[in-house]
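Only one protein chain is missing from this complex, and each of the others stays in its spot.
By letter and in written order, the chains are A and B; residue numbering begins at 1 in each of them.
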Amino acid sequence: MDLTSVKAMASGSKHSYIRKKKFNFKKDMIGWAIMLPGLVLFTFFVWKPLLSGIILSFFETEGFHAGKFIGFGNYIEALTDMNFKKALLNCFKYTFWTLLLTYLLPPFMAIIINEMVHFRGYFRFSIYFPSMVPSVAVSILWLFLFDPGPNGFLNILLSYLNIEPSGWLQNPKLTIPLIVLTMAWRNFGPTSVIYIAALQGINNDLYGVAAIDGAGFLAKIRHITLPGIYNIMRLFLAVQVIVVFQVLQEPLVLTGGGPDNASTSLMLQIYHFAFRDFQAGKAIATSVIAFIILMSLTLVYFKLVKANTDME
Amino acid sequence: MKRILVIVLCMLLVLGAASGCGTKKSDTVSDSEKATTTEAKSDSQVEGTEDAEKEPEPVTIVLGLAPADSDEAGLKAFNSAVEEFTKEYPWITVKSENFVYDPGTFIPKAESGQLPNIFNTWYTEPQKLINAGYVAEITEQMKAIGWDKLIHKNSLDLASKDGKIYGIPTNIYSLGLMINADLFAKAGLVDERGVPLFPKTFDEVREYAKIIKEKTGKYGYCVATRDHQGGWHFTNIAWNYGVEFEKQVNGKWVAAFNSPEGVEALKLIYDMKWVDKSVQDSALVGVGDWIKLFGTGQVAMVPGDSAWAPTVVATDYKMNKDHIALCSFPAGPKNNYALMGGNLFMFSKDSTPAQIDACLKFLKFVGQGPEFDPNSVPLLEQAYQELRNADPPRPITKGFSVSIDPELLRVHEELFNKYVNVNIEFFNDYYLNNFKNLRPEEPYHAQDLYGILDSVLQRVLTDKNVNLQELLDKAAHDFQVNFLDKIN
Partner (left out) sequence: MSRFSQKTGGFIGVMDLKRLRVRVLYWCMFSFLFLVSLVLLVPPLWIILSSLKDVREFYATPPSLLPKTLQLWKVVEVWNKLEFLRYYGNSFIVVAGCVASTIIFNGLLAYGISRLKPRGSKFIFGLILASIMLPSTVGMVPLFKDITNLKLMNSFVPLWLMSGATAFVVMVYKNFYDNIPSSLFDAAEIDGCSTFGVFWNIVVPLSKAINMVIIIITVNSSWSEFFWSFMILREKTLQTVMVRIYVMSTSFSSVGYGIDYQLVALTFAILPPVIMFIFFQKYIIQGIALTGIKG
């Protein structure tokens, strides 16, 4: 068996998707019946509230209730807000650093953990542990470590190395990468566990067969391991960009968007508009603008992925 | 397979039932609620015009005034007060909760009618709450018992709109300068009786801060920069330097703080940070942060008022109450203003007149209203004792009532003198001088102005090469275009 056929086995299912195109009313009904409970819940808890929110963005708002219809008035307000450009740009910075730090680490760690025969349970636990620590404790922790004074924890460590104390989160150049780092540290767990589960699902015989064929480690990783988690990586790329684009909690707690708006995000602006300034209309309009940007990014991404898969 | 089907079916039934009867129920409930509202209205009118002693309708109120669970003693005192109150007014049923005015949860609660009937908030909020329609008008009820005439007019105006009253101001504070007397003593900045030398001007603040940094190694002065605290403090400093933030020119409002005076005020902060190095290292300091810096003895001076003193002792840092001193807000080259603030009670929009009446009765009963009630004296004494007996003991500081009822003011003063547990000389400068030249916040978009000033201050504290004039020009431009132009 050569490597191409191993690869085909690994990515297995994709080929046998061809279904009967015949419309089958009964089957459709069964499908909808199975999906119905979930759809009801999504409608009540997600779609209907979001829709009522969106509708609100076309009205003058007093608190969270509608006044006069003003068309795109709130959208113009949102787009011309003095911090909009900066917040949008920051969101792309957050995304960039996330792709660099958060996205690739979990599959990498999962692959290594999967090779371990010692302490495997311990490693899985340690990777998951930070995500179980409540955010209150985590923010105390980071503020401690990143204290900008000469008596801050990391600065004390730097002083042993004769390095000038750093402003850490308060250095406008470092603030976004550091916030992303704290997010990576914390959100590592769930994604890694999913990768580990996926790696467990790879047919072990494939490795054996490949070994007999004389494939090296890198070849095995490239042709067996990675295809086994390719689907999840593809999904998580989209999910993580979507999640980080809406980053709120971390800058809210760690920097409040500062210094001088260096770490503010669209979501933080939205949060302030909605809950501090009582400007629901402007908040939702900004949300919808963020949504449109994300949606276009996602569509382009899926188009690219699809083109890529079709070419193979 | 059967099981799944059964589960699915059950789910559908439950959901259908829930949404079906749910809507129905809520309809009928709101109908009956409307009914009681109208009844109550006619009832209170009767009460107001004819005879108040007629058999009143039963009413239930939710007080958002209970202390937190952790405050066992306070909670006990509160519950006993409620018990006494319901004995006196058997037709009033009282429910209570510990209501925290938290922006993240306030709006959902307000929108869905989950607010308590009465809750506490502060002077920056009422206009926002009134505009959003989240609070009830109480003009009629206030007038019926004459409270509208017992409250200082300036304060009542802050809780009113278009001549209608929406809130009951309770106390007033003015921004002063909190001082760590221990650090002042260590730096030798005390007189022969051990009272800190209070800085009278910002030049002295700068000088003392430098001395403290040199002598003790601790920060002399804390510049707040986050959560609108920074802008709030800075407006007061800038006023005293002669800055006008919002100026009317030919009938239009203009952001005028990029003036030479504004640069001078900002230069003070810049010099303390980069020349004297006497302010804190962090450029992101919100409420929690400056309390922490002050409470742990890291900083000697920070703008604050008398209400903060007990908090600093009570919070995690357990500061010694005898190390706290408070003086009036330092003067600048031009003025000597002190920023005014305060607390007030407001009522949820769904409160019926009968409920508002009942709440007012409760306030009077516990001595929180502007009118003196002899019943309230034991309760107030109990509250003072709790503070004295707490571990560690809280400093007893004077609040300034907005009431003009002479009897109430006399009794409050007496009680304060009876229970005060700190060296009064540490606070007298504030009590005696800081209320002479009060100034309310800027009239328009004050909070947005603070947000912009926060960023300015953050920039000054992080960028040594910053051009102050350009920085202020941009800030003034932003404020003009984004906010002031919209009201012109």
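Quick notes on this one:
One rule holds in what follows: a residue touches a chain if its C-beta (ideal position, glycine included) is under 8 Å from a C-beta of that chain, and two chains touch if they have at least 3 such contacts.
Source: prediction; values computed, not measured.
From the options A:74, A:246, A:264 or A:279, the residue with contact to the chain not on display is A:246. Summary of contacts with the chain left out: across A:87, A:178, A:262 or A:284, the touching residue is A:284. The set of chain A residues touching the chain not shown comprises 9-10, 12-13, 16-17, 19, 23, 27-32, 34-35, 37-39, 41-42, 44-50, 52-54, 56, 64, 109, 111-119, 121-138, 140-141, 144-145, 147, 149, 151, 153, 156, 185, 188, 190, 193-194, 196-197, 199-208, 211, 217, 220-221, 224-225, 228, 231-232, 235, 239, 242-243, 245-246, 248, 267, 270-271, 274, 280, 283-284, 287-288, 290-291, 294-295, 298. What chain B contributes to its contact with the hidden chain is residues 1, 4-5, 7-8, 11, 18-19, 22-23, 25-26, 29, 67-74, 97-98, 100, 102, 104-105, 107-109, 111-114, 292, 296, 298, 310-311, 314-318, 387, 390, 394.
Operating definition for what follows: only the chains that are shown with their structure count from here on.
Between chain A and chain B, the centres computed from C-alpha atoms are 38 Å apart. Put simply, chain A touches chain B in their complex at residues 33-34, 36-37, 40, 44, 62-65, 80-82, 147-150, 152, 167, 169-172, 255-256, 258-261, 274-278, 280. Taken in their complex, chain B has these residues touching chain A: 8, 11-12, 15, 19, 103-104, 106-107, 110-111, 128, 131-134, 225-227, 280-284, 286, 447-448, 454-456, 458-459, 461-462, 478, 481-482.
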